[in-house]
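Of the protein chains in this complex, all but one are displayed in their positions.
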Amino acid sequence: MSGKLVRLMLTMVMLSSLLMACGKKQPAEVKVDMPAVLRVWITWGDDPTQIQELFNRFGEANNVKVEVNSPVEADKVIAALSGTEPPDILVLGGPDDVSTWVNEGLVAPLDELAATHGIDLGDIYPAMLAQGKYKGKLYALPWGSDTYGLYWNKDLFEEAGLDPEKPPKTMEEMLEYADKLTKVEADGTITQLGFVPDFSWSHIEQYVKLYGSYWFNDDGTKVQLDTPEMIAALKWEQQFYTKYGIEEVLRFVSSTGEYSSPEHGFMAGKIAMMVDGEWMTGDNFIGGLAPDLWYGVGPIPYPASKPERKGTNVVGGTVALIPSGVKNKDAAAKLLAWMMSPEILAEEMVANFNLPSSKEAAKDPRFRANEKFAVFMDLASSPNATFHIFTPISADLLTELDLIEQQVLHEGADPAPLLKAAQDKLQPMLDKALGQ
Amino acid sequence: MTLTETLVKPKRRRWSPATRRNFIKGMLFISPWILGFLFFTLYPMASSLYISFTEHHIRTASEWIGLENYLNLLHDRRFWTSLYNTVYMVVIAVPLELLCAFVFAVLLNLKLRGQSVYRLIYYLPSIVPLVASSMLWMWILNTNNGILNVLLGYFGIKGPSWLTDPTWAKPALIIMGLWGIGNTIVIYLSGIQDVPTSLLEAAELDGASWIQRLWYVTIPMVSSITLFNLIMGVIGMFQYFTQAYIFAAAQSGRANNVLGSPLDSTLFYSVYLYDRFSNLKMGYAAAMAWILFAIILVCTLLLLRFSERWTYYEGGER
Partner (left out) sequence: MTNIARTMERALGRKRYVWQRALFKVLGHIVVFGVGLFFLVPALWMFFTAFKSSKDVFRFPPTLLPYDNQYVTINGKAYPLYNVPVNGEMRQLAALKIAEGQGTFVNPNDPTEVIETRARYAEPIFTIKFQWRNFSDAINRGVRPGLKVNFWTYLKNSLIVAFFTIIGTLLSCVPAAYGFSRIQWPGRELVFMLVLSTMMLPYQVTMIPLYLLFTETLKWGNSLLPIIVPSFFANAFDIFLLRQFFRTIPEDLVDAARVDGASELHILLKLIIPLSTPILAAITVFTFLWAWNDFLGPLLYLNNPEKFTLAIGLQDFQGQRNTEWNQLMAAAVVFTVPIIIAYFFAQRTFIEGIKLTGTKG
């Protein structure tokens, strides 16, 4: 070959490798045939206008109409997934059902699509990414995450003689503090409660992780309900009820208002401490509904015997997936990649007061604007941040667990035999499901 | 011709031309129903019966497992709980609603001032959409702030936690149900008004008191209404779903919407079936559906059988 040709070829090689290197930073522009309409279904959503406007940006840039359906009922989702016209992208409030659906072949694997359309998986926080993995493959991507922390009412702390800037550090301290913050009348009626472990809903996953365990083992092959940690966690929770009379506690809690209202137990100053998610700090909740509340946030207390569990929290949250029945998966994947891009992700998370799942997006200063929200940002990126493990029987296990917890807390039952019975029932189910 | 006569009568060997003509005419007139029955009822029924014998998968082939779904049902604690809850409602709520509807209709028939206003008031709640009324009652039943317990408080009674106490959740739903019986009240009202005055006058002349007239004349005269509403009520109550579903959904945003809370006390049959369906256990759900059908069939036939003695039909026979 002549020298000129060699030089030309070398230049071409250099140029193309240069281009490829540049392409790594930006999503590779894969040529995709866009359909007329892309449909996005979201199972939650209190502000359809804001979400639709967000998606319209993609629509305009790519000459396609994006129809956002939010909120969508759960049974519609299943019906659609089973049919021939599922939505192109499905955004769920949590990944609980994904493993069941993957088992039924309803979800498209994302590893390849993510690579083709340039979704940077390394940019996603490991704990958040792990939720969408099943049997080692990726099926769902986190679109905004949640984590939980301790909220406490500083006014009530002050009244009870506690230092408002010093929340309880250990679970044992929680019991003491709760006792000081609980007010009971002569006839047993409660007028103020220190802490209710399953208010507004159960956080057993946080407590059991704080004790150092979880109800599945790491590779999702064993059910671990009948463990000392589970028993300890439930027994710890139980004390908050039995101390003041289960009936009275239930009465008091049920008289508090709706979750998203100023009469919410914590917002109205009726319950002094609670475990809840990062969105609570936002304008849709405490920020907007109870601006007069003087409160603090911090990590959930750990058991005194396990100081290494300090700052443990379980990260969960919204996930997006592509149903397997979608015909034009590339178009859907392109939309998904756009959703995952740091700017768009940051935009949506700021609007919703959710945690960004992308490290790049997390750099957006808006996330640190609210100092309380920032606490959750730190929690989610701390080394002790963990995640849920899902298996095909997750739904069944969670139902059993919920019933057990209700029996333990609301009926004073002994957790050990209940946990054992559930484990004996669920392990064979898991074995069978995995054997498929 | 009564049903028994139809069944017992020996079949004719050959049809006369007139009979054949009538048969064709009859079939033509009911053809829309027949078509609908075949496509929208019979075919889906066969299909779901088949599904109930399989472990139904959506994308992959379903596997035939015979009676396994049904056997698993028998060992499922939640299945029995849901059945108990539903039977509870059927046995308590249906007769109670009928009784109240009748009593209220009697009240509305009294010669008092303002009855037309009262009639509107009693009827109105029954046309409020179910979603709205269910949520309305969730507020009313709130433990400390709901007006029901506030009112009870004025009488010195400490009202229970209607929505969160397993013992009181079903009674709460029953109270909620009573609010919407306006429809039945009006039906009974017109039935009562249709009782021939001649009969009532005759009874009065014979020295019957108001209560005796009610018991011996009015109630029997409206017995066909009672039977019809009893049967429809039982059939409907076995499928009780909406209110319980809204109940669960409205309880302070739980991350997992556990139907049937508190402690499965509101886990009704249809609710559990829906739960299985949502968890993609289609075969199981289909099996539950067929068992429900069987139960309803048996109950209806029993009701019809035992009602013959106390029901009176105008014109003699059905």
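A few notes on this one:
Order of writing sets the labels: A and B. Residues in every chain begin at 1.
Everything below uses one rule, namely that contacts are C-beta pairs under 8 Å (C-beta built on N, C-alpha and C of every residue); 3 or more make two chains touch, one makes a residue touch a chain.
All figures in this text were calculated on a predicted structure; none of them were measured in a lab.
In the complete complex, the residue from A:P35, A:P71 or A:P109 that touches the missing chain is A:P71. When the full complex is taken into account, the listed residue touching the unshown chain is B:T41, out of B:T41, B:T60, B:T167 or B:Q212. Only one residue from A:D292, A:E343 or A:D431 touches the chain missing from this view: A:D292. Screening B:L73, B:V217, B:I246 or B:L263 against the full complex identifies B:I246 as the residue touching the chain left out.
Of the residues in chain B, those that touch the hidden partner chain are 1, 3, 6-7, 12, 15, 19, 22-23, 25-30, 32-33, 35-37, 39-41, 43-45, 47-48, 51, 104, 107-108, 110, 112-113, 118, 120-125, 127-133, 135-137, 139-140, 144-147, 150, 178-179, 182-183, 186-188, 190-191, 194, 224-225, 228, 232, 235, 238-239, 246, 249-250, 253, 270, 273, 277, 282, 285-286, 288-290, 292-293, 296-297, 300, 312-315, 318. Within the entire complex, the positions of chain A that touch the omitted partner chain are 43-46, 48-49, 52-53, 55-56, 65-69, 71, 73, 75-76, 79-80, 83-85, 93, 154-155, 257-263, 287, 289, 291-295.
We take it that only the chains that are shown with their structure count from here on.
In the complex of the two chains, the chain A residues touching chain B come out as 74-75, 78, 81-82, 93-94, 96, 100-101, 104-106, 200-202, 250-255, 257-260, 263, 324, 395-396, 398-399, 402-403, 406-407, 410-411. Of all the residues in chain B, the ones that touch chain A in their complex are 57-60, 142-145, 161, 163-165, 252-258, 261-264, 274, 277-280.
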